[in-house]
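For this view, one protein chain was removed and the others were kept in their places.
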Amino acid sequence: MLKKLLIATALIASATSSTLADPPKGYVSVKPTSKDHPLKELVSGYWYRDPATRAIQDDEFQNPGMLLVEAGKELWSKVDGKAGKSCASCHGDPKKSMANVGTSFPKMMGQGDKRTLRNVESQINVCRTENMQAEPWKLESKDMLAMTVFTKHQSLGKPVNVKVDGEAAKWFEKGKAMYYTRTGQLDLSCSHCHEMMEGKYIRSDHLSQGQINGFPLYRLKDQAVLSVHKRFEGCIRDTRAEFPKAGSDDLLALELYVAWRGNGLPVETPAVRH
Amino acid sequence: MSNIKPRVKAPKTAKVGEIVEIKSLITHEMESGQRKDKDGAVIPRKIINKFVATANGKEVFSAAIAPAISANPYIAFKMKVEAATELKLVWTEDGGAEFSDVQNIAIG
Partner (left out) sequence: MTNLTRRDTMVLGAASLAVATSLNTPALADAKTADESLAKLGLSGASASADLVLDMPEIAENGNTVPLTVSVKSKMTADDYVKRVVLVADGNPAPEVVTFNFTPASGEAYASTRMRLAKTQNVIAVAETSKGAKLMAKREVKVTIGGCGG
């Protein structure tokens, strides 16, 4: 039913440009940085949400994600692991050392045969296990979310700028293929909702471009902060498909590709969405 | 849970007679008692049910809170500053546990 509806509307609205159905006051869009970008303009998920939701994101005091920024700040100086170090021991002032975390990850990290694409979460665990000799944090655990939010928040307002060339190219291509591949019982790909139909409504949900410039973010629906992979899980599950495991290479590739789709949008971590 | 942290926004100084806004937030799931877990059992209610603000020991404002208040309860209220004030905010959880925060407002 859903598929027929989407195909029908796709045929009618085949040459859609990526604009909001009824843009709210003050709405800002960004031109994509690369020429072969599938969207004409980039709009943060922020603008698809109603004024009350946007107000909560903007109010640093009320934004529940900021509670995790504070928690992350505390963890930053906390000694953990056999090496007797804290993040601060090596990285000093997070405002300086983490300034580009939100704009550059996922990216190629590591030496020799350990070199691979890492997102913030996986890099945090590499740092913890290898440099701090501490236990890795579980994905979606409060500590992991807090540190991810805290470090990405240091790039607040800066434009996302992930690299997809050179070594990262094969990850980029993988992610792109995933983005456009139909999956699940509902036989949908990410592009159906977030490229073909973005700006339109699916029931009462306002379809956004599926950008991730605000992640990890607070979801009103879950009343909790979620990571990118957790969100991908939810989306893929909605097509009634089996989803790749959080932290897997597949999702890392997808994360890189989706981040690239938002290159130019400001980092909003921690954003608030519904 | 040690995860329960209050957060308060209050001015550092105020003039005598000035009405200031105090914003408060506390991390708390506010488990309503309406939800069921994966096995179908009701997750028991556990919420912050009371919030009291005192200025120099005297109650200024309070709230009796029901499960309909959202998680990470946010409460903002106003207060007339008459003198240098020690503002104490206390949140009480079902079961009696208390969490508090103190803010000092100087005259100036």
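Labels A and B are assigned to the chains in the order they are written; within every chain, residues are numbered from 1.
Assume a residue touches a chain if its C-beta (ideal position, glycine included) is under 8 Å from a C-beta of that chain, and two chains touch if they have at least 3 such contacts.
Quick caveat: nothing in here was measured; it's all calculated off a predicted structure.
Enquirer: Using the definition of touch stated at the top, determine which of A:49, A:107, A:152 or A:261 touches the missing chain.
Expert: Candidates A:49, A:107, A:152 or A:261; residue touching the omitted chain: A:49.
Enquirer: In terms of residues, what is the contact footprint of the unshown chain on subunit B?
Expert: Where subunit B meets the chain not shown: residues 19-21, 32-38, 42, 44-45, 49, 55, 58-71, 73-80, 82, 94.
Enquirer: Take the complete complex as the reference. Which residues in subunit A touch the chain that isn't displayed?
Expert: Residues 2, 49-53, 55-56, 193, 201-206, 220-221, 223, 231, 233-235, 237-238, 240, 274 of subunit A touch the chain absent from view.
Definition applied: only the chains that are shown with their structure count from here on.
Enquirer: Measuring from the mean C-alpha position of subunit A to the mean C-alpha position of subunit B, what distance in angstrom results?
Expert: 32
Enquirer: Report the residues of subunit A in contact with subunit B in the complex, numbered from low to high.
Expert: Where subunit A meets subunit B, its residues are 61-62, 64, 67, 70-71, 142, 223.
Enquirer: Of all residues in subunit B, which touch subunit A in the complex?
Expert: 3, 5, 7, 9, 23, 25, 27, 29, 70-72, 74
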